[in-house]
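Excluded from the complex is one protein chain; the other protein chains are retained at their positions.
Should a chain be cited, it is by its letter among A, B, C and D, assigned in written order, with residues numbered from 1 in that chain.
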Amino acid sequence: MSLIAVTELKKRFGANEVLKGINLDIMPGEVIAIIGKSGSGKSTFLRCINGLETVDEGSILVAGAQLLPDEVHLKALRLKVGMIFQQFNLFPHLSAGRNVMLSQMVVKKTGKAQAEAMARRQLERVGLAHKFDAYPDELSGGQQQRVAIARALAMEPIALLCDEITSALDPELVAEVLAVVRELAAEGMTLMMVTHEMKFARDVCSRVVFMHEGRVHEVGPPEEVFSAPKTVELQRFLGHGHA
Amino acid sequence: MSLIAVTELKKRFGANEVLKGINLDIMPGEVIAIIGKSGSGKSTFLRCINGLETVDEGSILVAGAQLLPDEVHLKALRLKVGMIFQQFNLFPHLSAGRNVMLSQMVVKKTGKAQAEAMARRQLERVGLAHKFDAYPDELSGGQQQRVAIARALAMEPIALLCDEITSALDPELVAEVLAVVRELAAEGMTLMMVTHEMKFARDVCSRVVFMHEGRVHEVGPPEEVFSAPKTVELQRFLGHGHA
Amino acid sequence: DALSTITERKVLRVAVPQDFPPFGSVGTDMAPQGYDIDMAKLIADKLGAKLELTPVTSANRVPFLQTGKVDLVISSLGKNPDREKVIDFSTAYAPFYNGVFGPADLAVKDAAGLAGKTIGVTRGSMEDLELTKVAPADATIKRYEDNNGTISAFLSGQVPLVATGNVVAAAIIARNPPKRPEMKFLIKNSPCYIGLPKGETALKEKVDAIIAEAKKDGSLNKISQTWLKSDLPTDL
Amino acid sequence: MIEFSTWDILRNLIFAARWTVLLSLVSFAGGGVVGLMILFARISKSKALRRFAIGYIELFQGTPLLMQLFLAFFGLGLLGVDVPAWLAAGSALILWSAAFLAEIWRGCVEAVAKGQWEASASLGMGRLQQLRYVILPQALRVAVPPTVGFSVQVIKGTALTSIIGFTELSKAGTIVTNATFQPFTVYGLVALIYFALCWPLSRYAHSLERKLHVAHRGH
């Protein structure tokens, strides 16, 4: 059974229809790369799955449960699906460790000792155990993003959504974040990531989704999509892309 | 007789001696390019000539008159020497035409009709007659800089100081501004310009001044300076410069 | 009813002036003192209640009573038909003559003489109501929020004339002020009454009885002696 | 008759200033609590609550504090609520401060990056949890200087309560003026006492603001 099932998803901002009917099924353990031009709706798609945007039409099922816009359903959803942002969005007033502990304690009512143990474990996992007490502004961009990943992982989600998580990083820091993601993929985490790193997508992803003007224009395994793009739009996109 | 004569000019900011004794004579109609590393004092030099910085030691004569820091002398100087800045510094609350008219009316007490005629003439000269009523934020960077040139020209200066006037422009807009400067040079305007555009300097300038650590390190016609730099500093500067 | 409430709670809340010597003003310790305060003490004594004083201004003393913030207004309150519509009055407890006052060198003999002049008065006071009636059209009436304002305006020369009580003027003169108010003419003889909430008959009867007794046994005359330096007029 | 020495005047004024301070403290603290509730309403997801908060703020910022005091004092009394002067003064000042504080704090909440809302939402926090643990701690930092600055307005606002008969510093000023016939001295002293209360707060707010700016730049 698919873990995330998106059916005829539509989303409008005012008169502007940004998602025009998206269909996509994602199996547990799949690693999906979403590519496409700026403005094609990639971020909006991810944000819909995480309930950050309300859906106008269509349905999203996560682990069999329908996404509904009330607080109870949203909370249930977000416990299953974590999200990581381009701008890291660490909480600047909390240390790295506290960033990872906070939502466990607040949302899941985990005890402090247990939350702290989990935080240390997850920071360890992203290679930042020694930065437990550092504040976000004492960390490099790459480190901040890895804390953000740890923070999402601490909620033990069954899938992670990543929206251009390396785009705000200086080139020399991209690799350290991608290494963490690669690790996660290898461990079997279900991942949906918007990315411009075509080489990474090719190496790590099980499927590539090409979005164009609010639609899923082409889907397929990376070898197919990158080597033999069927539509002219994808060809054009890859032509001046980074592949 | 030289139009601008700078003798043993020294300028300190606190303990930091930025200009360490500059000597330079500029003849009417000369076009001088000033080049040098960041921090070598190029801007400070120009700003001293325009009286935007007070001079600590040495003298500056413009058309035979001494530069003194009182309001009367400064005004007389600035009527003779115009300045154009990297950041355009157009007045955002006035239309292009009004930008050009303002100082004529305020400083020279020119009548409105006459000032407007002059403004139209100068905007025409920089190719922007049709933008008379446009506000600065409706203009591209290149257009804004051309308005700034027209504004300086409307005061009928005998020399123009230009401090990296194309550095804040997108590459495709640089040419349109340089074309205007080239025109001015051809018409015989005395110009002193700090620039990174080595090709332009080579084509248009009569002399190139290389500044280094607050001193004029080398001076000469462009062919000499660019093709046969004498000092190792200039060689090194041109080596990783844009020449 | 109000009377039994007072006797039960054993507290009498009275609105008194604090800007209107000799009826009410403050000493160097800021405690209220004056004719009205002594009157309030007398009534509280007779009712066997603890006295709670609330300083009020001329303009807001009636609302204080209307809104039940106090049980009685003993604040050199004059009686007129408008006021009688909204509150009740006891019998008179103090004499009061409204007049127009000004410096000696200003010649004004009657209401007509106010033409073209500026007169200060406390808004909502009896003087205000009466002066508004008698003053000629081209007289300017400046109305201040409270007696503090009126008196300050006169003393600081902001108005050449004020309408106020004779005793008030006398109290001002007694303090040797920069400007001495002299009586120019009498506006109205308007004795002071205690204001009561509308329809509280029992309370009114009780207060009237206390006043009558105080007149008879000379205790009211003693208050008058203290603050007005004269005996109570016989017509009160 | 009684004579006031300058010392008597000053002594009485300072004594009355106690009430100014007390009333200011009560109004500021109460205004903070009510203001926080208005703030929550103002940034709530419910349109009705937001409307209410906007109306509330518009009402209290768009009418004179003096009128609000009159209404609280006389109005509530007529509606059957017995309001002593101190209560009317206190509650009017609380409601008034709340409107201003809510608006000041809204600016601070909006200064927190939108990403913070989204990140905390995607971690499963509810709206109140987001506010409590993520947004307010960050908003607080920028909120302190303007809040301290506003406390000066509250102190000055208490002067108006003299008009409904609350004997604080200003009222004491008018009373003493009338007992001494020295308005210049008395109001001069009153002004100085207010200044002594307000100026340190103003300076403090100012220095806090500067520190914040420096911290921001160093970021």
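Convention: a residue touches a chain if its C-beta (ideal position, glycine included) is under 8 Å from a C-beta of that chain, and two chains touch if they have at least 3 such contacts.
We adopt the following convention: contacts and distances are computed from a predicted model.
Chemist: I want to check something: the complex is missing a chain, and I'd like its UniProt protein name from "Na+/H+ antiporter subunit C", "Polar amino acid ABC transporter permease", "Dihydroorotate dehydrogenase" or "phosphoenolpyruvate--glycerone phosphotransferase".
Modeler: UniProt lists the chain that is not shown as "Polar amino acid ABC transporter permease".
Chemist: For the chain not shown, which residue from C:17, C:55, C:124 or C:197 touches it across the whole complex?
Modeler: Missing-chain contact among the listed residues: C:124.
Chemist: Which residue among B:95, B:110, B:166 or B:190 touches the omitted chain?
Modeler: Only one of B:95, B:110, B:166 or B:190 touches the chain omitted from view, namely B:95.
Chemist: Which positions on chain C touch the chain that was left off?
Modeler: Those residues of chain C that touch the unshown chain are 59, 62-63, 66-67, 82-83, 85-86, 120, 123-124, 128-129, 142-145, 149, 152-153, 156-158.
Chemist: Can you list where chain D touches the absent chain?
Modeler: 58-59, 61-68, 70-71, 74-75, 78-80, 152, 156-157, 159-160, 162-163, 170, 173-174, 177, 182-184, 186-188, 190-191, 194-195, 198-199, 202
Chemist: Can you name the residues of chain B that touch the chain not displayed here?
Modeler: Within chain B, the residues that touch the unshown chain are 50-52, 71, 74-75, 78-79, 82-83, 85, 87, 89-95, 102-103, 106-107, 135, 137-138, 148, 151-152, 155.
What we mean here is this: only the chains that are shown with their structure count from here on.
Chemist: Indicate the whole-number Å distance between the mean C-alpha point of chain A and the mean C-alpha point of chain B.
Modeler: One centre to the other, that is 52 Å.
Chemist: Can you check how far apart chain C and chain D are, centre to centre, with Cα atoms defining each centre and the answer in Å?
Modeler: Computed value for the inter-centroid distance: 36 Å.
Chemist: Measuring from the mean C-alpha position of chain A to the mean C-alpha position of chain C, what distance in angstrom results?
Modeler: Here the centre of chain C sits 80 Å away from the centre of chain A.
Chemist: What part of chain A is in contact with chain D in the complex they form?
Modeler: 50-52, 71, 74-75, 78-79, 82-83, 85, 87, 89-93, 102-103, 106-108, 137, 148, 151-152, 155
Chemist: Please give the residue numbers of chain C that touch chain D in the complex, ascending.
Modeler: Contact set of chain C toward chain D: 18-19, 25-30, 54-57, 60, 63, 66-69, 145-149, 151-152, 155-156, 171, 174-175, 177-178.
Chemist: Can you name the residues of chain D that touch chain C in the complex?
Modeler: Residues 1-2, 4, 8, 12, 15-16, 74, 77-78, 82-85, 163-165, 167, 172, 174-179, 181, 183 of chain D touch chain C in their complex.
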